[in-house]
Every structure is written in C-alpha cells, then in structure tokens.
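Every protein chain of the complex appears in place save one, which is left out.
Labels run A, B and C following the written order; every chain starts at residue 1.
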Amino acid sequence: MPHEQHTALINTLHECMEACNHCFDACLEEDDVKMMAGCIRLDRECADICGYLEQALGRGTPFASELASVCAKICEECGNECKQHDHDHCQKCADACFKCAEECKRFAA
Amino acid sequence: MPHEQHTALINTLHECMEACNHCFDACLEEDDVKMMAGCIRLDRECADICGYLEQALGRGTPFASELASVCAKICEECGNECKQHDHDHCQKCADACFKCAEECKRFAA
Amino acid sequence: MPHEQHTALINTLHECMEACNHCFDACLEEDDVKMMAGCIRLDRECADICGYLEQALGRGTPFASELASVCAKICEECGNECKQHDHDHCQKCADACFKCAEECKRFAA
Partner (left out) sequence: MPHEQHTALINTLHECMEACNHCFDACLEEDDVKMMAGCIRLDRECADICGYLEQALGRGTPFASELASVCAKICEECGNECKQHDHDHCQKCADACFKCAEECKRFAA
C-alpha cells in the first residue's frame, strides 16, 4: 500500500488541520476578534495546507518532500502566532502546529 | 468544542478519503488501466468531497447538512463503481464508500 | 472539449471566489473585526465551495448539478451577510455572490 509509510504523518496532519479549524471557528466567537485576526488568517492557511498534503500523500504524490517542506513553514508560523494567545484553543493549536512542523521537516529531509 | 459532535463523521470521511486516494493510485498502476477509468474518475470525486466536508465540519460550517447530502450521493456512486472490480483496493474502497454514504445520509437527515 | 458548456459558470465562480477571498482578507484588516466575524466565516465557506465547483466542472464531474445547487445556497447566504455591511469589499462581494447564486441555480435546474 503506497501510502502506508506516510500513515504517521497523515495522522499528524489531520490532527493539525482539526486543531486549526477549531481554533479558526473559536477565534471568530471570541469577544476580542480583532486581537485574533492574525490567528484566524494563519489558522486557515495552516488547515488548508495540512488538508492538501494529507490528500496528496494519500494518492502517492511525487512531490511529497517539497510540499512537506512548505507545510512545515506554515505550521511553524501558525504555531508561533497561536502560542501568543492564552485561549485554550490557541494553545492546543500551537502544540498541534509545532508537532506537525517537526514531522513535516523530518519527512522532507 | 463545536466540532465534537461531528468527530465520528469526520473519522469516517477521513477513512473514505484515504481509501479513495489509495484506490486512485493503485488503479493507475493496474495492467488494464482502461477498465479502471471510471473508478479513477470517481475516486478523485469522492476523495475530494470527503476531504472538503472534513474541513468544513471541522470549522463549524453552517452548511453541514447540505454538503453531507451531496457527499452521500458521491460516496454511493463511487462505491457502486468500485464494488464491480475484484482488486483488493477496489473492494476496500467500496466498503469505505458505502459506510461513509450511510453516515452522511444519517447526518444530513 | 467537455467543459466548454461550463465556461460561463466557471468564470462566474472564479470571480465570486476572488471577491470572497478579497473580502475575507479585507475584513480581517478592518477596525471592527468583531462586526465582520460572520462575513469572514461565510467568505471562507463561499470561496471554498466556488473553488471546489470550478475544479469539479473543469474535470467533467458527474455531480455538477448537485454541487451547483449547494453552491447556490452558500453564495446566497454569503451575499445576504455581505450586503449588510457598507464596506466597498462587502458590497462588491455581495454582488458577485448573488450573480453566482443565480447562475448556479439556473445551471442546477
């Protein structure tokens, strides 16, 4: 099964996408939405690239390494933004992003 | 957490997307690719809508029911095509599609 | 060319996606982001489904009608939200959404 070696990364990407989408959703419900604008923006970027890479790995893309490398960068910037906010959803999102950035970097190497 | 009630469906969508992408990939490696053309086409349709709905549920989309209803139909047609082929990847994909179609239908109702 | 009959709709979807993404981006830069939260959320929903349907029509999806019907609904709700806001990007987005909703509805019928 061509994507078996990618299963661990696919799961991590999935968790990161979920955390980012939940954070996006929750940020839009916060009292101070303005303070969360950067977070909302990066949550979408990060959820979208994680979802994209999941799909691409699952179908045996020949560009796994290049895509993982971009994904690592986006996860890292999203994590850096999220960790500045005290909301539980931001902190959890930051954790998921940093974990995913690490795995993407290792995979791309 | 707004998407918690959707967790079961998200997991099923994820498994269906994975099965479809694996089937897409494997069909393209078969000896008789021509016989698999319908399968290849529907695998992409189905993987894409499952991935889309996963993302949408995760961010608390207000259109969950409408999207699940379309997804159910696509899963069903992909399952019907796949189950006609003896390849292991097609049979597994058909199972994942029918399971996902059922859950989407129940969710949309 | 299988997608030629869809060219007009594809162009309208493309314009709507562009208007929604621009509105998403601009809403996040407004002074009162909180007031724009519903707009930000629906802009993403609408941009994503328009982009999805564009792709699907271009590859000759067998589910054009079902997808256009969901897209029409999402465009309409996004248009309804956007037209309540005076910002130029919201008004332009509402116009693009209503035009796209109409064409999707006609196409789906």
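As a convention for this text, a contact is a pair of C-beta atoms (placed from the backbone, for glycine too) under 8 Å apart; a residue touches a chain by one contact, two chains touch by 3 or more.
Since we're looking at a predicted model, the values are computed, not measured.
Engineer: Using the whole complex, pick out the displayed chains that touch the missing one.
Structural biologist: Missing chain, whole complex, touching shown chains: A, B, C.
Engineer: Which of C:26, C:39, C:71 or C:96 touches the chain that is not shown?
Structural biologist: C:26
Engineer: Among A:15, A:29 or A:48, which residue is in contact with the omitted chain in the full complex?
Structural biologist: Once the missing chain is taken into account, the touching residue is A:48.
Engineer: For review purposes, identify every residue of chain C that touches the missing chain, sorted by number.
Structural biologist: Within chain C, the residues that touch the unshown chain are 1-3, 10, 14, 17-18, 21-22, 24-26, 47-48, 51, 54-55, 58-60.
Engineer: Write the list of chain A residues that the hidden chain touches.
Structural biologist: Counting over the whole complex, chain A touches the hidden chain at residues 41-42, 44-45, 48-49, 52, 55-56, 59, 61-63, 66-67, 70, 73-74, 77.
Engineer: Touching the missing chain, which residues of chain B?
Structural biologist: Here the touching residues of chain B are 25, 28-29, 31-34, 36-37, 40-41, 44.
In the analysis below, only the chains that are shown with their structure count from here on.
Engineer: I'd like the Å distance between the centres of chain A and chain B, where a centre is the mean of that chain's Cα atoms.
Structural biologist: Once rounded, the distance between the two centres reads 22 Å.
Engineer: Name the residues of chain A that each touch 2 or more other chains.
Structural biologist: If we look for residues of chain A contacting two or more partner chains, we find 25.
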